[in-house]
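Only a single protein chain was left out; the remaining protein chains are all shown in position.
A, B and C label the chains in the order they appear, each numbered from 1.
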Amino acid sequence: MEQQTTQPSSPPPIQVVESVVIRFCGDSGDGMQLTGTEFTRASALALNDLATLPDFPAEIRAPAGTLFGVSGYQINFGSQDIYTPGDQPDVLVAMNPAAFKVNLPDLVPGGILIVNTGAFTAKNLELAGYPHNPLDEESLGQRYRLVKIDISKLTALALEDSGLGTKDAGRCKNFWALGLMFWMYQRETERELRSIQEKFAKKPELADANIRAFKAGYSYGENTEMFGQTFHVRPAKIAPGLYRNVTGNSATALGVVCAGQLANLPVFFGGYPITPASDILHELSNYLNYNVTTFQAEDEIAGVGSAIGASYSGSLGVTATSGPGISLKQEAIGLAVMLELPLVIINVQRGGPSTGLPTKTEQADLLQALYGRHGECPVPVLAAMTPSDCFHTVIEAARIATKYMTPVFMLSDGYLANGSEPWRVPEMSSLPKFPAAFRTDPDGYMVYGRDPETLARAWVRPGTPGLEHRIGGIEKHQQTGNISYDADNHHQMVKTRAAKVAGIAREAGELITCGPPEGDLLVVGWGSTYGAITQAVHTMQKEGRKVSSVHLRWLNPLNPRLGPYLKGFKRILVPEMNNGQLVRILRSEFLVDAEGLNKIQGKPFKVSELCHAIAERAPKVQN
Amino acid sequence: MEQQTTQPSSPPPIQVVESVVIRFCGDSGDGMQLTGTEFTRASALALNDLATLPDFPAEIRAPAGTLFGVSGYQINFGSQDIYTPGDQPDVLVAMNPAAFKVNLPDLVPGGILIVNTGAFTAKNLELAGYPHNPLDEESLGQRYRLVKIDISKLTALALEDSGLGTKDAGRCKNFWALGLMFWMYQRETERELRSIQEKFAKKPELADANIRAFKAGYSYGENTEMFGQTFHVRPAKIAPGLYRNVTGNSATALGVVCAGQLANLPVFFGGYPITPASDILHELSNYLNYNVTTFQAEDEIAGVGSAIGASYSGSLGVTATSGPGISLKQEAIGLAVMLELPLVIINVQRGGPSTGLPTKTEQADLLQALYGRHGECPVPVLAAMTPSDCFHTVIEAARIATKYMTPVFMLSDGYLANGSEPWRVPEMSSLPKFPAAFRTDPDGYMVYGRDPETLARAWVRPGTPGLEHRIGGIEKHQQTGNISYDADNHHQMVKTRAAKVAGIAREAGELITCGPPEGDLLVVGWGSTYGAITQAVHTMQKEGRKVSSVHLRWLNPLNPRLGPYLKGFKRILVPEMNNGQLVRILRSEFLVDAEGLNKIQGKPFKVSELCHAIAERAPKVQN
Amino acid sequence: MSTTDNSTPLVKPALSRKDFVSNQEPRWCPGCGDYSILAQVQKVMPDFGIPREKIVFVSGIGCSSRFPYYMNTYGFHTIHGRAPTIATGIKVSRPDLTVWMATGDGDSLAIGGNHLIHILRRNVGIKIILFNNRIYGLTKGQYSPTSELGKKTKSTPGGSLDHPFSTLSVVIGAEGTFVARSIDTELQHLQAMLKRAGDHKGTALLEVYQNCPVFNDDAFVYITEKTNKADRVLYLEHGKPLVFGKDKNKGIRIGKNFTPEVVEVGEGPGQVPLSEIAVHDETVENPSYAFMLSRMEWPEFPVPIGVLRNVIRPAYEELVAAQKERMVATRGQGNVDKLLRSGETWVIEPEN
Partner (left out) sequence: MSTTDNSTPLVKPALSRKDFVSNQEPRWCPGCGDYSILAQVQKVMPDFGIPREKIVFVSGIGCSSRFPYYMNTYGFHTIHGRAPTIATGIKVSRPDLTVWMATGDGDSLAIGGNHLIHILRRNVGIKIILFNNRIYGLTKGQYSPTSELGKKTKSTPGGSLDHPFSTLSVVIGAEGTFVARSIDTELQHLQAMLKRAGDHKGTALLEVYQNCPVFNDDAFVYITEKTNKADRVLYLEHGKPLVFGKDKNKGIRIGKNFTPEVVEVGEGPGQVPLSEIAVHDETVENPSYAFMLSRMEWPEFPVPIGVLRNVIRPAYEELVAAQKERMVATRGQGNVDKLLRSGETWVIEPEN
């Protein structure tokens, strides 16, 4: 918590802080995800900038009280630009011993630690593997600003005459905690009360109970004056406009809908559920009235196959999955490369290899996107940088796919998928249209004739008279598209397919950079590390270090401006949530001694980790 | 035909030549493959060194007389080391107009052109797209040593009273041509006659007819004294021992059988037919009495899945396929990586992408072998250099798989698979054994405990009391193997899996080089380009160019001696039958400006193409 | 441009067989049964009255899957086993197209088995011609999931050990709504079955016994040979009793526990009156009857040829279209600007 008191001499009742990181944690059944999202909304409405990180177990409902059943939700909100959900919580709300045990190590020293003592029962302590109650340790209060509250009991008291059973009443304690946090950060409560009403509209007795709990928590803060103070985070300076929160998966789904409209194409989404990509399917299934068809196939191969069939027939074919699904889809993607049909392939990367860490984030499928198919089988690859950027990235993927008649990979990851941020909602009219052009003229039609600039072949919808033709996965004659086993023809077709994808470099636009175009160190990133890298580079620049960063939205082809740009720096550092993938490409492509910084923990980089690595490589410069 | 007449002044009846390239070509139904293999055998028995290249259409039996139904078989035999099937035939035997049309461009200027005029009928000419009979062109006889023979008719005549129908008699003309070539190269006929007897044992009338045709062809040469001379290729200086011909697929199958014996393990082969890998399944299915089980699965995934199941239970699990099959198997291979179970994966590469050129050769699946799976999923990769080397390579793959508890890729290709060469058959007793060790001691057993040197975990056969344990594809605790979502544990496990594979570098042995360790140019090759590169480098060295070559048997990890070795050369050239794959790895790994030489034509490099590329880069040095 | 321009004739001239012949020369082996199937398909195509451009032939990989190249319609040669997935994408996104699928016993029942059973249960409007030659042709002769037990092939020199599928049992077990069988050499019958399949809404599966003279010659000679045919083939006709034999004197009676039995038909001793013989009904809702037919195999039974099952269930693409329409009807045609602004939003005013 970077704090700055308004009147340093006498402690005021309201302390102004620049940004705060709060983590709510408890049992899977404790409703921590709900608590987190409600608090997020309130912070957004208070015009703070923010970023969030939900973290829940792979188990659907792990047994209550166990360590592996702990669920958490972290939010970083502030009056400056917020790039990440924060390295370490300033405030930890722990609802039971297991959550306490798992999360305490992350709390910043001196941070606020709010504990629900009511859950520290003998049984829960045992489940968490505590021989003694850790709250009894004296040092705890010395290391943190410890606030012990029997939230369970206080909630029960508040609901005494609500008519609710103990079990149901117990479930309201997350709203009690939420109420307390609303008081601490002086959040507007009216809207929250309405929201609870709406959420539990079908069970008014629960709505009522949760409201009571919420109010009780709020009053508790007010009446006990816990810290003798509350905190205020000023509104951030944010571009004017209409805002909402989006997660990466939501933004992706919305982007797919928009892409269809911008391309003037029906959307066909073929997929098979898999964590953390399933929500894209779920959301799109709600948008059928937007000229969208969703198809839950029998497996990933059928998912991509159906999308290819739809693309062939004149739809925007889209498929989304995670690593294991990509491994299965590669043969069919290769077919689409050979057929030169548009296709958008979304990979919401998760921890691997194999089943790996299905609910955790990682960036380890980059090389697979580039090289995972047999034969020479180039596919353009784009990566999203932030949750809301998923929207723009998937639209860009669709634009390239239809313009160049090629499958396109759009890489997202578990962190983007579930993380959320405020998003200034664009007007459709502000987004450039890219209406698909179908060939209808039989005159001089060559199935593999090409646009001289883009090298794209023409898209023909079956149903068009006079253009009947046959295509398939066997190598084809470079004009007629008929089967050809000719040696030179094959060589040229391989070269042409490569040239077509390489030519997409002209679409890459400006480099996304932070800092001057020369210095001691350049940090090169891609994907979801954008926020953490940017924040770290800012911080280090402020310390007077000659560090800049460049962020790659295009992984294949690379932005043609990148090569020259790299030359301006003495060292190059490539942080990735993998064991070193982009770094290999940069080394091979530009023969630069780029160095990897690799974190393979199923978790995003902390800003501090990056700052540390930068500090080691870029000295403070005295002017 | 590099020829050297023994007595330059007066032309002798027998001309001694150092090496000859002959190509037999005709319709798919003309029996060219049989003719080729018979001639190959006779040449081997004449103690020539040799290499062969069969080339047949993707269609099972394309309609007679069509261009796409042409089938060819090329053999290069000589009295010196023969590394390739030869760039251009010195002798072309064309059995019909379509074969004539497709193959003539390859014939060396001034080469011997033997044509079966009997097949140049109006219908066949039309099928081949000839408006006029090309044999009527005068220039033909000026450009080549043209020998027109109505083989069809002569064969018919020879079989006049054989009682065979015209159709069956017509089928014997390939033996007529074979007879002629036996005469031209003075091959021993006795064994051939026996071989025909054996081959047609069940149809004695056919055996008889073929023998007659064969003899008639031989006599024709003798009686007409076609060139006034015959040719002699002296025996090559070949290491003493017992020899046979093997194709790459045969050698692979034999290698798998031997590997099982050397490892003291039953072999389980799970596969699904695919060109050009199917013969490995076919051959192994004949070796069930060698403690081998073959399982033709419902698809490639089931093929590799069953092999993994067998490995888990204590067999040597093996699977073989080609590109499309690898694309499908990747998810399961990733599981095997996670489980750390031995598995041999054979990829007989063919032309891609997608269905591509199924019967042609290519080397375009290297990057897929390295990076084709989701997540950080390292697998060792080995490539065979020659048909017979497939034997040793697959044994090495099995040794590494069992020693390090890991899946191993063995890369072969269509050229190796179907090409053949004489092979000095090893004694089993001369091959080092590597008996598999199964853990049986429950004391202190940790499912993911590791050998400190190899980092291999212990292999436990189900059925072993006290060692019951559970494994799966989810990330696991680095000792117990239990499911673990722990961040640091995941990081360390990714690093450990990578370190284990990297550590296999210690097995790489000496570099395979040709030439001094420094010079103007180093040619780096892998896989089936070995022969062509070696021959080209030899040739260019003789011209006084400072060129050497190094051939990589290990693609992952790379041989640790490679990096230092590269430093000795001014330029590095990497010829590959793909669009540049190894070259990327070398550039990224060693930051050297290695340059690709890429041929993507479904055909091996010609020696001359390589010589040309070398000459451009390494000047002739005057001493 | 006048909208009442009369220069374009409104009625296109009827198509003929030749209109469906593409410019690619078939590359099958001489004598392959695929030629006959191709010819019959080209023959019946004009009867549907559907313009060429509205027809798509989709296939997997195999000899039989080369089929689309030879049809002068839209054609799509996909990858091994995946034709049903691609065909589903085509039909669901474009219900106006008539989609046929050509596939082999390996393509559809080995690698593609899963997609086959799922397209059947969904009842996507695809007309599937399954070329069953009981062998892998294109890869040069390995046994397939329909190869008989003990078959010696390249991959089973000692004889195959895998109990074969009965194609139509799998199809019926997977909820197939139109299930039929014919033979490459039975030209009239094959044409009739193709017509029936083409007319079906939902997935129509027509298994065609196809001879592969190169790798599995005479695989079906046991029923196609003239002298035996009448005794070994049961021609199914809706509403007619299940009788067969040269003199139509043998019939199928249903015995205990649903077990069919072959009986002699007649009024004499040891004979069974025609009234006890099962009467063929393609339309029985409950698939158990059709399943029973699918189990009949010579020598125990005659082999049924014809339409085993033909019931009506909404085609998948119709359900998809209707659901979309329902959503449009209840929610209105989607307005993306509204969608983007759905849920909780807030406005940051420009500072002035």
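What we mean here is this: contacts are C-beta pairs under 8 Å (C-beta built on N, C-alpha and C of every residue); 3 or more make two chains touch, one makes a residue touch a chain.
Note that the structure is a prediction, hence the values are computed from the model and not measured.
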item: Left-out chain, listing which of the shown chains it touches; value: A, B, C
item: Touching residue (missing chain; options A:Gln296, A:Asn489 or A:Thr539); value: A:Gln296
item: Per the touch definition above, residue among B:Ile471, B:Val523 or B:Leu558 touching the missing chain; value: B:Ile471
item: Hidden-chain contact residue, picked from the options B:Gln15, B:Ser162, B:Gln186 or B:Gln261; value: B:Gln261
item: Residue of B:Ile308, B:Ile345, B:Val537 or B:Leu552 in touch with the missing chain, whole complex considered; value: B:Ile308
item: Absent-chain interface as seen on chain B, which is shown; value: 41, 44-45, 47, 238-245, 254, 257-258, 261, 266, 268, 270, 287-291, 293, 295, 297-299, 301-315, 317, 331-332, 335, 424-428, 462-474, 482-483
item: Chain C residues that touch the omitted chain in the full complex; value: 111-114, 117-118, 121-123, 145, 158-159, 161-166, 169-175, 254, 257-260, 278-279, 281, 284-289, 291-292, 295, 313, 316, 319-320, 323, 326-327
item: Contacts of chain A with the absent chain, listed as residue ranges; value: 59-64, 66, 68, 272-275, 278, 281-282, 285-286, 288, 294, 296, 298-300, 324, 354-355
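Simple rule for what comes next: only the chains that are shown with their structure count from here on.
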item: Averaged-CA centre spacing for the pair chain C and chain B, given as whole angstrom; value: 40
item: Centre-of-Cα separation between chain B and chain A, whole angstrom; value: 47
item: In chain A, residues with contacts to at least two other chains; value: 331, 335, 472-474
item: Residues within chain C bordering two or more other chains; value: 61, 77, 79
